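Beneath this line is the structure, given in structure tokens, with notes to follow.
A protein chain is absent from this complex, but the other protein chains hold their places.
Let's look at chain A:
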Amino acid sequence: MALACRTARSIRSLNKNVFCISRRQTNSSNALQGPKIPFRPFSDSVGVKPAGSTASPAGRRDPAVFFFNDEIQSCLLDLNMREISKVFEPRKEGKAFPEPEVKFLTQEELDEELARAQEDARYYLQLPPVLLAKEDQVKILSKDPELQGLEESKILVTDISFGVPHHERIIVARDTDGTLRTATIEERQRVLQTYFPQEGRSVDTPQLFSPDKLKPLLEKMEYEFVLDKACAQFEPDERDYVSVTSITYDHIDENGNYDVLVGTRHYGSLAFYLIFNGRHDKFLKHCISTCKIMDAVTIVKVFYLTRPDITKYSNPTAPDDTSFLKEYISLYAKDKAPLSMALNAYLELKLPTAEEESSLIGNK
């Protein structure tokens, strides 16, 4: 009883502080933003720093700064949206659906429905963020050695009131040695999943993310399955999410299976991951050699945007601007020879467009 009372009192005092902090944060963000930008999950919760300080405490560059940049976001979304038919293919969801319905529509209604489908595609092709793993920031609230040995296990306490965002929710732990502290990320996820269960997520990490189970899945090219499951199971700034996705992206890059992710929400994130880590030349070559020249241009554009120190470059004049690619290859590419060869091959074997083909047939 004494323990419960003490913990409750500590939380109350903590709650006040948090309230103050959160209010201050909202004020400052409003002042900074000015015009309202569309909601992007995690863009505010991961604490995006101003672009000047791109280095995280560990000395690595923080991808969040670039990933949530509006221009890069629109580029990556373009990559995803280039092939939306895969979104509307039947999937194995393990449940019965109602039967298809046939309707009579006017031209306006049909246009509306097609626009709705486009919106749906945009919804299903949202980019899963590429972030650094958030580190545990445990704050010791009080040390009460007199409570030592009272309980055999630690106690997690949370506030389950309605309407509080999960990243602001107060969760504290009382250790067996009497220390009262804020909960670690792992403990937070456990408590949140217990009180606010999310579909497709389990309290314990599923075994498919263990290395010995993950490897055969990747060998079978079940990339989309793994990435979808990771999105459902973890928060994007969790350590497990970052490791699982990077392993998957690396595997795709190693084996050149980029086409498996075309038309899925992970395609843009894969591109960003590779570009941000400076390993995009193989991907670029793949895009050029498979005649996805618009994708290649977007990749190069994102490359320039993620390197603020490179200022000397011209913007692409068209979505399939090959001179833009040529400039990149000659100036910044790591492996110049294979890329330029691929581009030359593309230019030589450039397939005639549908119009050209029809005109040829007409001449005959």
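A few remarks follow.
Criterion: a contact is a pair of C-beta atoms (placed from the backbone, for glycine too) under 8 Å apart; a residue touches a chain by one contact, two chains touch by 3 or more; residues count from 1.
Assume contacts and distances are computed from a predicted model.
Per the UniProt record, the absent chain's protein name among "DNA-directed RNA polymerase III subunit RPC6", "Small ribosomal subunit protein uS5m", "ER membrane protein complex subunit 4" or "Eukaryotic translation initiation factor 3 subunit G" is "Small ribosomal subunit protein uS5m".
Here the missing chain is touched by one residue of A:Pro100, A:Pro145 or A:Gly200, and it is A:Pro100.
Residue A:Tyr124 is the one among A:Tyr124, A:Tyr313 or A:Tyr332 that touches the chain missing from this view.
Within the whole complex, the absent chain has one touching residue among A:Glu108, A:Glu199 or A:Glu348, and that is A:Glu108. Residue positions on chain A in contact with the hidden chain: 87-90, 97-110, 113-114, 117, 120, 124, 204, 207, in rising order.
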